[in-house]
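Every protein chain but one is kept in place in this view of the complex.
Going in written order, the chains are labelled A and B, and every chain counts its residues from 1.
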Amino acid sequence: MTEPAAEDGIVTGKIALGPGTIMHGLLRDKVTLLACFFLAILAIVAVCAPWITPHDPMDQNLFMRHKPPMSSSDSGLAHILGTDALGRDLLSRLMMGAQVSLSIGLLGVLVSGTLGVTLGLISGYYRGWLDDIIMRTVDVMLGFPTLLVALFVLFVIGGGYVNLVLVLALTRWMIYARVARGMTLSLREEPFIEGARVIGASDFRIITRHLWPNLFSPVLVLATLEVARLILAESALSFLGFGIQPPSSSWGLEVAGGRSYITTAWWIVTFSGAIIFLTALSLNLIANWLRALADPVQRWRWLSGQTNTLNNPLKNGNDTGTRNTD
Amino acid sequence: MTQGREILIEVDNLSVEFQTMEGVLRAVTNLSYTVSEGETVAILGESGSGKSVSIEALMGIIDAPMGRITGGEIRFRGTDLLNMPAAHRHRINGEHIAMIFQDALAALNPSQTVGTQIGEMFTLHRGIGQREAFRRAIELMDRVRIPAAAARAHSYPHEFSGGMRQRIMIATAIALEPEVLIADEPTTALDVTVQAQIMDLLTELRIERNMGLVLISHDLGVVADVADRVLVMYAGQIMECGPLREVYRAPGHPYSIGLLNSIPNNQAPHERLKPIKGVPPSPVNIPPGCPFHPRCPSAIELCRRVVPTLEVLPGTNRASACHRKLEVLKNAG
Partner (left out) sequence: MPDNNPASEPLLEVQDLRKYYSHPGSLFSEHQQVRAVDGVSFKLYAGQTLGLVGESGCGKSTVARTIMRLTQATGGSVRFSGQEILELNRRQLRYLRRHVQMVFQDPYSSLSPRQTVRQIICEPWEVQPDIVAPVDRERRFADLLDQVGLPQTSAGRYPHEFSGGQRQRIGIARALAMEPKVIICDEPVSALDVSVQAQIINLLEDVQTMTGAAFLFIAHDLSVVKHISDKIAVMYLGKIVEFGAAGDVYAQPSHPYTQALLSAAPVPDPDFQRRRIVLQGDVPSPLDPPSGCRFRTRCWMAQDICESEEPAILSHPGTMSHTACHYAGAYQDLMSQP
């Protein structure tokens, strides 16, 4: 009775974001691919750290203090990155530190992200006085310098893992709230949200089933950047003595330990600092890549490896107009 | 065929392609038509028909490097446009060929007064001073019937209604007295009463200045009002072309017939419309042979394999790209 729509009428020129696209995308951008590998290895190391460290990270040996990289040791395995002030193998310390630093980054983002996105969603959806209160709180809290506030609070309540995660989370939730609120404000006017209301969906359902899934991509990008930020913050706080306390190791602590010996035992500060830097860089690269992938237009440009160099646009763009990158 | 009028634009076997992730997008294939002085040519098509892309090729604004012209020529007064040096090409736009768009608000600069924007045509292209340019802008605004032009020239685009903004865009387009005016869906976003005024204005201007007018539209009614000749496009190709009356009264292509049957027009109320089954193909996936064959009620085996050429129907001024055009014509007429 009704004319059916054609089977094959799938029409769009858009590229859907599927595993195929992601793989294809990664393969085109070697640098981001490298960053992914690096982080993957780091993650594996962090998880398996207690079992795969070449030496016992807690094993102090005052005869072996400040040994340069590739020094031999009693147990046969060389100290690949050297030893610290107490003779402990630096590589092993850094591997244990990976566990600490990465988990703080992830946990911190999880807590601050959940808190921030929830408040942002509520704020943007309901508006009115609730929105005002939440946003004024955001404004006030953003007025404080993050690190100083963290320092002060940690000074008062003491350092340590749990406190550190909480404090870092509480100083960063506002970023997510702003982003979530902004997107919610624009999305809530879209017809498909009205469509959900029209079938009688509750506010909770609209927020969780209709708004949140559309927020996911930008929040993911933000979260990735925030992991980097938190790792850096943790390093700074531990360096200053307010974060992770010895004998646990964190990358920041290692840097602190080597501070006085930069000229004599340069490897401590160098390698600890390098790992922090590389991790943050990798996360930033991946965040950038995720952002490009999430935007359909940019996705196209970026995946076909073409840029906007304009010759005579009327001529065949075949010759010099398009560059084949990488 | 229009006699005694100079041919301004000749599009000859134009083909345009875009590179996409999903493959080659054939936006326009073997398109040919002419536009003469004082005539209105309407390009009629739905989305994906390639009508807008063909105009972008004409204006030289195809989105490179994704898109490129893969064949054919475009000539203005006999001069090849495609191989023209860029600087010279840019002068043709605005001075000889001008264009107005569907969305006037997006096409106008929100931070400049309309008088300045219209005046820019004079200051940039003719080197005329600002004061004189502004004065001429007011004259133009008067011509396109914007009330209280002198005062309103100092206003900003957002302070005008949709219809008024279209008039401003028209004023800018005709400022340098172009020989060809291209209107890409100029009234789609406007109310019916305003639409009528704008189309009247365009026709008036065309007659007054003996311009060639190219109208891109999907609206059969608007085309019927103003066009002299019609090109029906589908999936980047011409299906049928010819004088307006003939194409509408006795269409020679199943697609044209289907289109005319799709619109509610003097059927008995609630009598079922006869839509064309299926949907227009994605330009990345144009069916082989005649692109319309999957949806065509008259399709035969030949249509699946061989692309029909645009051929003149004997004894008429029309051409149709259909293997069965003679039968189609007989049945419809």
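As a convention for this text, contacts are C-beta pairs under 8 Å (C-beta built on N, C-alpha and C of every residue); 3 or more make two chains touch, one makes a residue touch a chain.
The structure presented is a predicted model; accordingly, all values stated were derived computationally and were not measured.
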Residue, one of B:23, B:275 or B:297, that touches the chain absent here: B:275
Query: Can you list where chain B touches the absent chain?
result: 46-47, 161-164, 191-193, 195-197, 199-200, 218-225, 244-245, 248-249, 258-265, 267, 269-270, 272-277, 279-280
- prompt: If you put the missing chain back, which residues of chain A would it touch?
  reply: 1-5, 7, 9-12, 14, 16, 190-192, 194-202, 205, 209-210, 213-214
